[in-house]
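This report concerns only the one structure given below.
Apart from one protein chain that is not included, each protein chain of the complex appears where it belongs.
After this line comes subunit A, so read on.
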Amino acid sequence: MLAKRIIPCLDVKDGRVVKGKQFVQLRDAGDPVELAMFYNGEGADELVFLDISASNEGRNTMVEVVKQVAAKLNIPFTVGGGIRSLENIKTLLRAGADKVSLNSSAVANPGLIKEGADFFGNQCIVCAIDAKWDPKSSTYKVYTHGGQQETQLDAIEWAKKAVELGAGEILLTSMDQDGEKNGFELNVTRKISEAVDVPVIASGGAGKASDFLDAFEEGRADAALAASIFHYRETSVSAVKSFLKQKGVAIR
């Protein structure tokens, strides 16, 4: 049976992992390779690296990080953040990333999804969507630029469009729930998961192990992503996975 995936997300700035607790197990908690191997050892099914560098130098450093991670890690990983062109996609995939995730650049230029998917296959292209509930229109609106810019796009419609263009997976972050630690936004997760035929990764709001269960059962997500609860050791990947196993969820 296909397992539900648990995916830790690491924010990388200028080649260093930011946020996160000083793990006693690690010599260097800012080293992306060491953290990747740590999460691999804990049973992570996949990793996401989000490059939050603001400079070109920082982005070039990310390519080096990807190479180093790919040399050691034997599970899949996705790289996102600041990918604007087919050239950027090629560079990261050739450096060893399994998938790239496109967010603002895909909204600005939806053709980039198609270009990437045509060149490398749908499975390499993840469309990341930051969605926020808009009470006025009673829809989920898409936001870009790290959640700072509101667009007129409806998140569900945009997800369908992205899949039509060739996205092989949707990484859905609820801005309403992000950082709140009281569970994933199950309504939009379920709506998008039912609207598209590709896997959906729920993100934003994980606070405890049972939140993941809800994301899979009520939210119909195929995978769930979390950052801070893993980095700050509020729980661990292995603890979440054993909880889910106990509840009868298919878990690796």
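Note that a contact is a pair of C-beta atoms (placed from the backbone, for glycine too) under 8 Å apart; a residue touches a chain by one contact, two chains touch by 3 or more; residues count from 1.
By definition in this document, contacts and distances are computed from a predicted model.
> For the chain that's not shown, choose its UniProt protein name out of "Branched-chain amino acid ABC transporter permease", "Septum site-determining protein MinD", "Cytochrome bd ubiquinol oxidase subunit II" or "Imidazole glycerol phosphate synthase subunit HisH".
Per the UniProt record, the undisplayed chain of the complex is "Imidazole glycerol phosphate synthase subunit HisH".
> Among A:Tyr39, A:Phe120, A:Phe184 or A:Phe230, which one touches the chain that has been omitted from the display?
Looking across A:Tyr39, A:Phe120, A:Phe184 or A:Phe230, the contact with the absent chain belongs to A:Phe120.
> Identify the residues of subunit A touching the omitted chain, counting contacts across the whole complex.
Per the touch rule, subunit A residues meeting the hidden chain are 1-3, 5, 40, 45, 67, 70-72, 74-76, 93-96, 98, 120-124, 168-169, 197-199, 222-223, 252.
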